[in-house]
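Of the protein chains in this complex, one is absent; all others appear in place.
The letters A, B and C name the chains in turn, as written, and every chain counts its residues from 1.
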Amino acid sequence: MRVEGVKELSGGREVVWEVLNDPASMAKLMPGVESFEVTDDTHWSANVKVPLGLGGLKMKMNFEKTEEREPEFARLVAKGTGVGAIMNMDTAFTLTEAGSGTSMKWEADVKIAGPVGSMGQRVLQPIINQQVENVLTALEKQVSEAAAQ
Amino acid sequence: MLLREVEYARPSSLEEALRILGGNDGARALAGGQTLINVMKSRAASPDVLVDLAGLGELTKISTGAGGLELGAMVTYTQLASSSEVDVTRPILGVVAATIADVQVRNRGTIGGNICSNDPTNHLPPLLVALDATMTIVGPGGERTVSADDFFLGVYMTAVATGELLTKVTVPPPGGAGDGFAALTIGTDGTCIVSAAASVADGAARIAIGCVSGTPVRAAEMEAKLGGDFGEASVREAAKGLGTTLDPPGDVHASADYRRHLAEVMAVRAVLQAAGRARS
Amino acid sequence: MSTTTITTESGTVLEKGAIGQSIPRKEDRRLVQGQGVFFDDIRRHGTGYVHFVRSPYAHAKIVSIDVSAALALDGVYGTITGDEVAIHTDPFFEMSTPPGANIKDYALAVGKVRFQGEPVAAVCATTRELARDAAELVEVEYEPLPALVDAEEAAKDEVVLHEEAGSNIVWSGVFDWGDVDQALAEADHVVKIKRLHFHRFSSTPLECSGALVEYQKGTGQWTLYCNHQMPGVGAIWMAPALRCGIDKLRFVTQDIGGAFGNKICLHPYYVVLCLLARKLGRPVQWTEWRTDQHTANAHGNERTFLDVEVAVKADGEMTGFKVKAVDDCGAFPRYEPLGCIIWAQVTPGCYGWRNIRVDFTQACTNKAPVSPNRGYSRMQHLWLTERVVDIVAAELGLDPVEVRKRNYVKAEQMPYETPNGCVYDSGDYARSLDIALELIGYDRLDERRKDAAARGKLLGFGIGSTLDSGTNNFGQSQLLNPELQFSGNNEAAMVKLDIFGEVVVTLGTVPQGQGHETTASQVVSDIIGCSPEQVHVRPGHDSFFNSSAGFSGTYASQFAVTGLGAVKGAAELLRDEMIKLAAFVLQAPEEAIELADGFARIKDGPEEAALPFMALGAIVNANNAFLPPDFNPTLNHRYVYRPYFGVVDVEKKMGKLTLTYASQIHACLVEIDPETGQTEIVDYAAVDDCGVRVHPQIVEGQVHGATAHAIGAALHEDFVYDEDGTLLTPNFYDYHVPHTMDMPPLKTGYVESPSPVSPLGAKGMGEGGGGGIHAICSAIQDALRSEGAPIVYDSCNPSHRVWSMLQDAEQTRALVEVTSK
Partner (left out) sequence: MEPVASETISVEINGELYEREVDARRLLVHFIRDDVDLTGTHIGCDTGNCGACTVQLDGQAIKSCMMLAVQADGASIRTVEGLAADGELNALQQSFSDHHALQCGYCTPGMLMSASHLLEQNPHPTEEEIRKALQGNICRCTGYVNIVEAVKAVGEGRS
């Protein structure tokens, strides 16, 4: 399934770029990160536990930055395993300057392979929307914090 | 089948339950288990610790008072369906509870579990929104109440935070209100494809649609358009366009478009039922 | 008990004593007490529990499999992967000609996965839970490949599933009988239907599959406590793969929790269990879970019908049709391509159509493999014939009842030879239809339409006319592949009289709820003159101890013919010997001896001139010194029943493809809510004609069950895949099977046209012909007639599909075109 949107952020483009490309601040954006490991410049991995009312959705995520044009565009591929299924996410963002702030156009294509993918079919879209919302809120917070420094 | 390893405790007091829940953010309350155990069997979401609420007898009570109908979080669907307190105040709760899943599930499944799991197909979240219920949540900082409108945050996500417990659902006294519920289900009395709940009182309606988002959706425009006229033609007219305000998921049982359409059909049916039962 | 004499046209005479009575089922006593023994109830010391690691992808290359973390877990006995399987076994035998013949099908995925849920490795551990824990630790790296989820797409071979075959087409061929071109040229109307789709579903027996497998090192022999419904054929697949003789595989089943054909293709799982049992030196046990069964066990054949052209005369007589059929067999053919011919048993359906051309193609896709499923392959084809009749009737303004009666094969034409050489043995379809119409109150149809309309509902009436062809002639496999050395059919049974007078019967069949113990006892008791209670039929099947024949098993609607035919044969041998022995002992001529009430006695003789069965059993088994040297009775007889078919004509693709034809005429009324598309069945009748009913209650139970399957399939049950090959209905939430409140009350009626060719005049009837699917599709189309008259083009019509037909009737109407002279 595909989700996309545009988010207006109050910090400058360099600041936003920095937040999005620093693995450490990246880790703070994602919900339920328990550990985060940087393999090299373009590869990271994380153990996450997406906190749901029914218990954590535990996944091991591997990230690979596949494309990068500083300070405006990056593409990231993530693969998650651990819930009896495989989650593949292909996500990209484009940053443009908008006055003193930044406009971020983002898109994500999420696929879940395995029987859980079908069980979660009717809940997948709302859950992804929720998580995206969380990520964007955290991003906004970090960007304004970084901009204020 | 075949769950992951998990720890288990059955506290005998609310304080103890809160202490255990607060001590581990992987801890989750186990009520009737009719959703949670199932999810654990599929090894999708996995709590680290289960805090069984079966030892907390005070959560199984149904009572009526000035504030309305008070339903303990551990009240089962079977209790709801057979309670005379429910029947004389907001009978719709019993009528709907009697159509949830099947006898065995109703014997164990609870109102608290139903709303805290907040699966989009669950019956009670939209119903309690329509009935304008209030949820009582207890946590380390004490007790607080949250209206049904604010309680549901997303799929499997509610205002009950880690370390907290839902203890009670309070449904306002009927005061002449009539309530209705309609759903298209997979098979007779099966899982909801789209549901709608309505409550009509004093010439106004509260309408909530289920299965069209991560949370129940209030049909605010339709409520406004109704303006006190509950004739069938007016209700149908008011429902027009409700679908376009929704962004429902599509799945194997219904496309997004079909869900938009069903939302209108079910809203009409629920409102007509409710209006027919309201004391005018 | 009352006695009736049955004379069939083949001259068989039977006293109908217990036969024809609904006596208490022998199986029930243990089953209602929870004392049945199903495979999962078997316990062995030191058992290791097996969990399969399954592919999340529908199509992917396996880059690597790492089992080290699983092996390191405390309590894990061992693992096995596809690479090991490829070393220790050979690929399973394929029935097709090339390209299908070149497919390599191993017990675990080797190098590649081809459907979601395909087992890639297995883990064995001390407990079920631990085995699953360990399975989660097996790391498999995949390289995803494009998934094929549509057979027509697959047939283009742009992506190929099985490189060694070089094509996704398993089998293709043209069947051409009569002269369809001439029929179309001479027709007054030609009705064209562009596309019809018969969906994927299965009977989903409530007990999933599984086995406990033990290996004996000293003898090299495996024992499988399992629920395979056709162990003889299972062994034919497994033994060569395991590189052992067939006698090294012992299959044991007692009670089986339903099978419906879905437990025929268990050999890949069982081979893995055999390898693990040998490798680990301990019993291993595997229980399949529901999600596994839905994703990766057995689905029914999905079939698309393209470019149908029907020749119709001005008076409504249809003279034939042509069609292209594309069958989707999933990732591996396994029992296929037999489905490419089995339908031909019912080529013209219930109709007298003489000119038929079917251009048949079967292709592989990245979906679960198919396997026979109740109504196997005929049901798909019969759905086509029923859709044809209803669409033709609707488009030409013909009455659906009259048009059927005009086209049905008539009772006086029986036995009737179809254009492809099959012989419909007996039946009266028009009479059956009349009974069905009466049961649903057809004469009040207009009134009920008005009543429904007053409640805002659309009422629809529909008919499904089907045949359950039973007792396969395996010679039809040669129409697909002339090299195959299978033909005819057979079944075995043994009947003996034991030392204390016990009558003991063992069967070659593998019952799963059909009441074989009961009906076999009825046949034996009538023949040897005792009560059915005195006849002990051994429950279940043990391939080392039950006598069996090459085609033994429980499948293809045939027990009443082959199973009971064998029982009858063996009981008659025993009877004759008992009479001989009694005549010798009582010093009377054989003609003077009668067997009755558990005694062998002299007819009208003195009371003491009678030997209880116990005396006969004791004489032969334990007190035989006085018997002369030239008289050596054993009171222990095996009989193999073999129906006669003759050879098939491979050139013309003709022959007697099956022995008996039970008919099912279903009629129903549905009400549709036009606001939601929801369908409710408000009246339902099924009229079955299976010749002599050995046990009417069991026959009725089968009719009920087949109808429930059909109703589920028609309204809910659908294995739907997304474009990546993920199954969207892998459990009973999303794959909704009917429960008590979904089922309408069922009315049943019977016509008894005894079969002239079967031993008891009975016909197999368990599968039914999917009559309910056809009747409901027919009724839905009728109900929607006032709403733009959409064409019901799919065999599964849940609310959302009916709603979309209501939204856009035109889109479906574009599927049909009528050309009239």
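As a convention for this text, a residue touches a chain if its C-beta (ideal position, glycine included) is under 8 Å from a C-beta of that chain, and two chains touch if they have at least 3 such contacts.
Note that the coordinates shown come from a computational prediction; the quantities given were computed from them, not determined experimentally.
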Chains in view that touch the one left out, judged over the entire complex: B, C
Just one of B:L3, B:V146 or B:A256 touches the chain that is missing; which is it? B:L3
Touching the left-out chain: which of C:N168, C:T204 or C:T319? C:T204
Residue touching the undisplayed chain, where the options are C:D28, C:E141, C:D307 or C:E723: C:D28
Using the touch definition from the top, which of C:P144, C:P333 or C:G515 touches the missing chain? C:G515
Since one chain has been left out of the picture, which residues of chain C touch it in the full complex? 22, 24-25, 27-38, 40-41, 43, 128-129, 203-208, 255-258, 260, 287, 289-291, 512-515, 697-698, 700-701, 704-705, 707-709, 731-733, 737-741, 743, 745-746
Contact residues on chain B toward the hidden chain run 1, 3-12, 16, 20, 24, 27, 30, 33-34, 37-38, 41-42, 49-52, 54, 78, 101-105, 107-108, 188-189
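Here is the rule we go by: only the chains that are shown with their structure count from here on.
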Separation of the C-alpha centres, chain A versus chain C, in whole Å, is 51
Counting only Cα atoms for the centres, state how far chain B is from chain C in Å. 44
So, what's the distance in Å between the C-alpha centres of chain B and chain A? 31
Going by the touch rule set out above, which residues of chain A reach two or more other chains? 84, 118-119, 121
Tell me, which residues of chain B touch at least two other chains? 42-43, 251-252
Would you mind writing out the residues of chain A in touch with chain B in their complex? 49, 51-58, 83-84, 116, 118-127, 129-130
Which residues of chain A touch chain C in their complex? 82, 84-86, 111-115, 117-119, 121
So, in the complex, the side of chain B touching chain A is made of residues 25-26, 28, 35-36, 39-40, 42-48, 116-121, 153-158, 160, 162, 211, 213-214, 249, 251-252
